[in-house]
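Have a look at the structure below before the remarks.
Here the complex is missing one protein chain, while the rest keep their positions.
Each chain gets a letter, A and B, in the order it is written, and its residues are counted from 1.
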Amino acid sequence: MVPLSWYLALSAVLFTIGVAGVLIQRNAIVLFMCIELMLNSVNLTLVAFSRFLGDVTGQLFVFIVMVVAAAEAAVGLAIIIALFRTRETLNVDEADLLKL
Amino acid sequence: MEQFAQIQVSHLFFLAFASLAVVAAFNVILQRNPIYSAIGLIVVMCCLAGLFLTLAAEFIAAIQIIVYAGAIMVLFVFVIMLLNVREEDAKADRQKYLKFLAVPLFLAMIAEVMAVLKTVGNPTASETVPGTVESVAEGMFTNYVLPFEATSVLILMAIVGSMMLARRESKEETDDIEAALTAANQPTEIVEESSEEEVHA
Partner (left out) sequence: MSSLINSIDFPFVLGALIKVVIFWITIMIICAYAVYAERRVLAVIQNRLGPNRVGWQGLLQPFADLIKFIFKEDIIPMSVNRALYVMAPIISLIPAMMVLIVYPFGPSDLPLPGGEILSQLVNDLSTKLGLGWNVDLRTINLYVTSFNVGILYVFAMTGLGVYGIFIAGWASNSKYSLLGGLRSSAQMVSYELGLSLSVVAVLLMAGTLDLVKIVEQQSGWYGMRWNIFGGTSAGEGLSSLAMAIPAIFAFFIYLVSAIAETNRIPFDLPEAETELVAGFHTEYSALKFALFFIAEYVNMTTVSVLAASLFLGGWNGPFINVFPWLGPIYFLAKVFFFLFLYIWLRGTLPRLRYDQLMSFGWKFLLPAALLNIALAAIIAVLVY
């Protein structure tokens, strides 16, 4: 049986990589993908605990998190498309003023 | 190392999926071409689905592939292709000293995580395995039916919101906005400027 701490360690590593990506990346879409990576690592933690405690609530929570991530991805990408149309760039460093 | 003698095939599966997931995650943040980052993220999601299978959560594993790898990432890749995002030119880092701060902080975080995990210990897996569709459905439609209904409203909001945000304004809408502004007696220079900007965008 794989110990619980291994799953938690993997989840922490993936979460850290996601945070590093959010801080490093300048492309808006790749930034979004790093946020999805963080959400996925949290899903792994939830499912691991659900298995080790024998409770299905963890998996239900994962279901809700997936739905929220899907909704957030759709709306976020729509915002990025609208932003791209006016500014012609996806670099988040350049989007630092409300004026174009 | 006597621990190696106790290794089982489930450990091997975990190590294979986990190492592939970590390599692909590094790929996501370090690649310059966004399509390669997206492919890295798809690999991470499929590896996580494999890990969910090792945790006997087969419903969540199937949903992970259908929703995340099969729909959300398709959306991401579509947007990258439609916006024709090219490789990034390597610009000069404005804050080079952050690199020297990042690595020690990362090592400190790893040390903290290891310390916390030592106190967690190794609980044995529970006897009841709640991974089947029947058990998830039983939980969802009895105790947690309110969050379920709330998520359906959330998805409806996301559909309407993303359609409103991402579409172009048609000519009739531009004329309507102009007419409304003129009827409200706005000064004419602002009406012409805003109509020019809307036609450009």
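Keep in mind that, in the parts below, a residue touches a chain if its C-beta (ideal position, glycine included) is under 8 Å from a C-beta of that chain, and two chains touch if they have at least 3 such contacts.
Remember, it's a predicted structure, so these values are computed and weren't measured experimentally.
Can you list the shown chains that the hidden chain touches?
B
With the full complex in mind, choose from B:V77, B:I110, B:L154 or B:L181 the residue touching the hidden chain.
The missing chain is touched by B:V77.
Determine which one of B:A18, B:L41 or B:A69 touches the chain that has been left out.
B:A69
Even though one chain is hidden, which residues of chain B still touch it in the full complex?
Residues in contact with the chain left out: 5-10, 12, 35, 39, 42, 46, 58-59, 61-63, 65-66, 69-71, 74, 77-78, 81-82, 131-133.
Everything that follows uses one rule, which is that only the chains that are shown with their structure count from here on.
Find the geometric centre of each of chain A and chain B from their Cα atoms only, then give the gap between the two centres in Å, rounded to an integer.
Going by mean C-alpha positions, chain A sits 4 Å from chain B.
Touching residues of chain A toward chain B in the complex: what are they?
1-10, 12-14, 16-18, 20-21, 24-27, 29-30, 32-34, 36-37, 40, 43-44, 47-48, 50-57, 59-60, 62-64, 66-75, 77-82, 84-86, 90
Residues of chain B touching chain A in their complex?
Per the stated touch rule, the residues are 8, 10-11, 14, 18, 21-22, 25-26, 28-29, 34, 37-38, 41, 44-45, 48, 51-52, 54-57, 59-60, 63-64, 67-68, 71-72, 75-76, 79-80, 82-83, 85, 88, 91, 102, 106, 109, 113-114, 117-118, 120-131, 135-136, 138-140, 143-144, 147-148, 151, 154-155, 157-159, 161-163, 165-166, 168, 201.
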